[in-house]
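Of the protein chains in this complex, one is absent; all others appear in place.
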Amino acid sequence: MALLEIEPFRLLIFLGGLIAFAALNAAYLVWLERKVAAHIQCRIGPKEVGPFGLLQPLVDGIKLMSKQLLVPGGVDPVLFKVAPLLVLVPAVMSFVTIPFGENLAARNIDLGLLMIFAFASVNVLGLLLGGWGSANKYAVISAARAVSQNVAYEIPMLITVITMIMVTHTMNLNEIVKQQEGMFWHWYLFRLSANPLMFVSFLIFFVCSLAETNRAPFDLGEAESELIAGFHTEYSGMGFGVFFMGEYANIVIGCSLATVLFLGGWQSPIGVASGWWWFLLKVYTLIFCVMWIRWTYPRTTLWGLLNLSWKVLIPISLFNLLLTGATIKLWSFFMGAA
Amino acid sequence: MNDLACSPNQETFVINLGPQHPATHGVLRVKLTMDGEYIVHAEPVLGYIHRMHEKMGENRTWAQFMPNTGRLDYLGALSYNHGYALVVERAAGIEVPERAEYIRVITVELNRIASHLLWYGAFVLDLGGFTPLLYAFDDREHILDLLESVTGSRLTFCYFRFGGVYNDIDDNFITGTRAFIKRLRSRLPDYHNLVTKNVILINRLKDVGMISAEMCRRYGATGPVLRGSGVCYDVRKNEPYSVYPELNFDIPVYGECDSMARYMVRMDEIEQSLRIIEQGLDKLPEGPVMAEKAPKIIKPPVGDYYAAVEAARGTFGIRVVSDGTNTPYRLKLRSPTFSNLSLYGEACQGMLLADALALMGSLDLVIPEIDR
Partner (left out) sequence: MSGYFCELYQGTKSLAVGLGITFRYMLKPVVTLQYPHESLPMTPRYRGHIELIGDEESGAPKCVVCGMCQKACPSNCITLAGEKPEGGKGKVLTSYILDFTKCSLCGQCVESCKFAAITFSKEYNLAGPRKEAYIFDLKKRLEEKSR
């Protein structure tokens, strides 16, 4: 335990732990997704391999690693090989600032929130390079769709985050969680004194994080029934595996951010026994909601998607911004006068 | 084609919605010339599953061709059995006993519901919603179990004979069917709440894939495609056959001409089929299920005969030319999906790829029936 005090070792242990967390998540979120999908569809998911199919991700991983890494002729070799990494690495790096518990953040960066969003925008590059570098018309179509989708949905997300920063006065994620101490009505989701429409802000943030990670109903990039597999059509074996891992890591990041900003992070809802277990419980509840949404709704069209962003989410989030500013000012005025 | 290839200011590329594709149900190839995401020209290429059923008809005896009719549109095989049995009975002048007619109508309508349920699941699957497929298949399993207990097969039925049906139905079938009607009536509101009223689906289907009534007439489209464009034409009402004149049912017609109208026509047809089955079960008379005077070896008199029935996908017409021997001289099958697909090239010009696939799903294609 003394090793944890010495700074370089502490960081290395945490980074090792984070990579393990990201890898385990990528593997077992696939298992969870298949089980959730199965029970929604009134069937049992994987069950043969291991009890409740728990060894299924292991076997799938071995299968993916044993496949030949096909590089089709005519692709741009650099772009083709770099694209999956550009999706996976920023997601794993964003884990560095997320506070799993009171002292359980790899590095408490003061600009943590900004850093996560900076890395999230690199994700789009990965899709574009993967699609373009594949020398496949289907992949190019899907890459173009993915870029316009990601650009359109970053804007309401960032406006909502700016709204939250107006309330929290800090970008340090651990500080934001500490401000939500107490019973569950202290969480920012219920902080109506800052913004009466906080629930709408949460919804906008959640929908935008669904769109950023290309999850249904916004998965035009990988629309299975139209474009075979979209930007990752030409990837086989571990290349496809890395794209998959990147997608699930992004989902975990999005849900962790939503938990930290709105649901109190590692704070317990009853005021006692706060810790990393509450954080994980909340994150996995949100991930369950993400999967539940995927298996319920059909896919939007490109026009419907862009309309939703530009005509619905952006006006409402801008209105929220103004409302929050006005509410904070009025509240401090009345509290100051009282 | 040449104009499109050399036209300036338009960088188009040709994409193959190839024979192997998750969204074309069967082996259909569509050559799309696209300008970005918009379709400039679409050309369906058929023939990948041509099995020469019409030629087989010339080399089989009349009774031996019955299994072939089940393989044309395997999802609604009983309607095709019915069409063939009708035309030969008209030719040879065989009277079908009333119990057999009622059994025919009940089983055909059950088959129609099964076909529409599968279409519903596959259509929403094309649009990205994976779950309604499984719910529809759950209901379809009940229908297939009922039909298996009567006919012996689950999909490619060969149940009708010239002069009646092969087996009689028993009380288990009747109680099972009544229980199924109750069950499906309680599940249909769930389907509507989950899919029909979903805002994402409405945006996907409303005002998408417009097919005017005039275009339908030009290409000879029938069935839900025609009824979704406002024309009330159903063979069961316009050229009645079997016991349909004695049963009380409506023909759903929607005038909006978009994919949503075709979707609603089929969902309403499921309800109407449930009504028909209920009435059929109530009115089912006792009696034989096979005509006594039906000859074992059929030799219809020389001539040219035609019959049409309302299959799940449209008007299935069958024309036989008999020369007095025990094999037909010519057997012509008019497949409804062939006419429905032929308007696809014109209808999807200028559409987005996703909308064109929604249009294809709403046409309810079964490719083996097109290629026969």
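First chain written, first letter: the chains are A and B, and each begins at residue 1.
The working rule: contacts are C-beta pairs under 8 Å (C-beta built on N, C-alpha and C of every residue); 3 or more make two chains touch, one makes a residue touch a chain.
Values in this document were obtained by computation on a predicted structure and should not be read as measured data.
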Hey, which of B:80, B:120 or B:135 is the one touching the hidden chain? B:135
Using the document's definition of touch, tell me which of B:27, B:42, B:103 or B:158 contacts the absent chain. B:158
Given A:293, A:306 or A:328, the correct residue touching the omitted chain is A:293
Touch criterion as defined above, residue of B:48, B:74, B:166 or B:306 at the omitted chain: B:166
Contact set of chain A toward the excluded chain (per top definition): 36, 39-44, 47, 292-293, 295-297, 312
Touching the hidden chain in the full complex, which residues of chain B are there? Just list them. 60, 63-68, 71, 131, 135, 138, 145, 148-153, 156, 158, 166-167, 190, 193-194, 197-200
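Keep this in mind: only the chains that are shown with their structure count from here on.
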What's the distance between the Cα centroids of chain A and chain B, rounded to whole Å? 44
If we count contacts the way the header does, which residues on chain A are in touch with chain B in the complex? 37, 40-43, 137-138, 141, 145, 216-217, 219-220, 223-226, 228, 295-304
Which of the residues in chain B come into contact with chain A in the complex? 13, 15, 21-23, 37, 124-131, 134-135, 138, 194-195, 198, 200-201, 203-204, 352-355, 357
